[in-house]
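Every protein chain but one is kept in place in this view of the complex.
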Amino acid sequence: MKSFLDDETQVILKDPMFTLSEIAKHMGARVIGDDTIHIQGVSSFETAQKNHLTFITKPEYLNLLSTSHAAAIIVSSPLQTSKPQLVFQNPKLGFAKALELFDRPKEFKPGIDPRSWIEEHSTLDPSVTVYPFVTIRSRCNIGKNVILYPGVYVGPDVVIGDDCILFPNVTILASTQIGKRVLIHSGSIIGEDGFGYIWDGKQHYKVPQVGKVVIEDDVEIGANACIDRATTGQTHIGMGTKIDNLVQVGHNNQIGKFCILCGQVGLAGSVHIGDGSLLGGQSGVADHLKLLPGSRVAAQSGVLLELNEKEPVMGYPAVNAKQFFRMIAALKKLPDLLKTIRRLEKEVEELKRK
Amino acid sequence: MKSFLDDETQVILKDPMFTLSEIAKHMGARVIGDDTIHIQGVSSFETAQKNHLTFITKPEYLNLLSTSHAAAIIVSSPLQTSKPQLVFQNPKLGFAKALELFDRPKEFKPGIDPRSWIEEHSTLDPSVTVYPFVTIRSRCNIGKNVILYPGVYVGPDVVIGDDCILFPNVTILASTQIGKRVLIHSGSIIGEDGFGYIWDGKQHYKVPQVGKVVIEDDVEIGANACIDRATTGQTHIGMGTKIDNLVQVGHNNQIGKFCILCGQVGLAGSVHIGDGSLLGGQSGVADHLKLLPGSRVAAQSGVLLELNEKEPVMGYPAVNAKQFFRMIAALKKLPDLLKTIRRLEKEVEELKRK
Partner (left out) sequence: MKSFLDDETQVILKDPMFTLSEIAKHMGARVIGDDTIHIQGVSSFETAQKNHLTFITKPEYLNLLSTSHAAAIIVSSPLQTSKPQLVFQNPKLGFAKALELFDRPKEFKPGIDPRSWIEEHSTLDPSVTVYPFVTIRSRCNIGKNVILYPGVYVGPDVVIGDDCILFPNVTILASTQIGKRVLIHSGSIIGEDGFGYIWDGKQHYKVPQVGKVVIEDDVEIGANACIDRATTGQTHIGMGTKIDNLVQVGHNNQIGKFCILCGQVGLAGSVHIGDGSLLGGQSGVADHLKLLPGSRVAAQSGVLLELNEKEPVMGYPAVNAKQFFRMIAALKKLPDLLKTIRRLEKEVEELKRK
């Protein structure tokens, strides 16, 4: 079962290993201490093993430094310790950059597998990788270095920008426009019909969904997410926004730039989310609402009314989070309060009688 | 990479354009004013551009009529305006009908692509379209004009009625019965095992799921939804019911006719939903509960008890929505109320001492 893709896969995968100096160079960090030691992994402070690199974000870790098995640490400023250090302003970011070296090697060889189906009139850059069982319908435009994994379906008139990766079994419906460096994880559906019907007296009459989905550069979309096409016009996902698994983005949503939508978030139709907003897991927003830039919605919360709230919101219906916690604290006292009031009623009754 | 499907796709897609007269004829509407003007799109009142048709549902739009860029409007009864009008009893329905003209042209040519896999003993109407990478297992019955997009899996003994469309990467498991004109959007799974186990003292022993799923005519199912097969008997979806993305329908559910299940709704096992019910996004219903015909469950609400409620319900556990709003309004006052009661306690104490 030979494939054009096989040539590069005969590598024997070894556990990766780098010197501290190599890691520092990749990160753009400064080394303090022995930069020739070998690092075999990057871990959180609690789980770091011998030969691992770790990082310090919480001050309480400083006292625990001697107990850590880590061979070296990423710090924001030099510490008094015998362990080699990588000095990097944002240690958590340094952790992400160091991890890049330990990521799986990319295994693919550009080319179009003959077991894919490519309809006519599409333009594919010669650098693309199209795996078996991929469909590309008519009049598509696929940019440089795009990788389409097995089972990906690309509908007619779709544009996919340079350096995008569509993981296995992703479905992109007609006319979707995708920017550069967009990652779409397995099973996600982009551009399915929005959910719109008009009751005509006998049945739910389907409103045709003739709009499309536009996704800007550097967006990442998790697994099994759904982004509805617009009824008319566009459902729009702004630059650098990250969407987690199983998220529902309704038709005509306008999601700003650099937003974070956590797992299982659900947005009804025509929702506007301002730039830099964060929606916690399983939270939801009712149709036609606008969230200000920088909005924060707690997990599982339901935004049912226009809030104009810059502070975090929480609960159902969502309110200012501080208010929510006050309400919950009071609610916990409520059963006892009932007794107090019954008692007060009796006492007042008695006083009145006197 | 030639395909039997390519012949019809060499069309150059143009932006559609119709005269007002053509649209009126399609809608069955009456024209007032110049019916020769050209319409290039259909939009909501706020977003309508020059050469667009729009519609009026809210009275407040009447005053804004002169500010609209729209070239013509759909109205329920004639207005005093120089703009051409389409008179149609239900303007929102008229909007849906007008949009039909502006929908993407259907691009397919009936036939069975040789890159599909069709097992034996199935009956396919000659008018079906079977795209590459489609699987049809044994003993299936596929009706007229059915379209099976790439990546669709149809298990053994499945029946699919006339005019159904299964979008890419839909999975239909064994013995599922699907009526006519059913649309199933990408990534949805119909007929997977229900979730049933019995603790046998050592492990969760699997209860075989030997029933099936039956879907009546004119149902539409969104993307990445799941409809479990019954343990025994049927999971049943009534005629004309519309199910949105990422919805979970549990085993042995009996969903009535003309229901609306919004995105991410979750129904446990053996739930009955009466005809014409509406379940808001992310709402849920606990197992074995029965909802009356015409039930309305607000978004994110959780029905945990038999309600016998004709009025909308809301909250967790769901109660009559008016009661819910009263409870929430009172809850907001509760923190202050605590102070009032502390004060009352002191005052009563003092009165008693006197």
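Think of it as A and B in the order they're written, each chain with its own count starting at 1.
Following the convention adopted for this analysis, a contact is a pair of C-beta atoms (placed from the backbone, for glycine too) under 8 Å apart; a residue touches a chain by one contact, two chains touch by 3 or more.
These numbers were taken from a predicted model, which means no experiment stands behind them.
Note on the undisplayed chain: of the listed residues A:T129, A:T176 or A:N245, the one touching it is A:N245.
Which of B:T36, B:T123 or B:T232 touches the hidden chain is settled by the complete complex: it is B:T232. Only one of B:G143, B:G250 or B:G280 touches the chain withheld from this view, namely B:G250.
Only one of the listed residues, B:G187, B:G238, B:G256 or B:G280, touches the absent chain: B:G187.
Contact residues of chain B toward the unshown chain are 112, 114, 116-121, 133, 135, 137-139, 151, 153, 155-157, 169, 171, 173-175, 187-189, 192-193, 195-198, 200, 203-208, 210, 224-226, 228, 231-233, 246, 248, 250, 264, 266, 268, 282, 284, 286, 302, 304, 316-317, 319, 323, 326-327, 329-331, 333-334, 337, 340-341, 344, 347-348, 351. Take chain A: the residues that touch the chain left off the picture are 1, 3, 5-6, 9-10, 13, 41-44, 47, 90, 92-93, 95-97, 99-100, 102-104, 107, 113, 115, 131-133, 149-151, 167-169, 183, 185-187, 218, 220, 222-224, 240, 242, 244-246, 258, 260, 262-264, 281-282, 299-300, 315-316, 328, 331-332, 334-335, 337-338, 341, 344-345, 348, 351-352.
As a working rule, only the chains that are shown with their structure count from here on.
Averaged Cα coordinates give chain A a centre that lies 26 Å from the centre of chain B.
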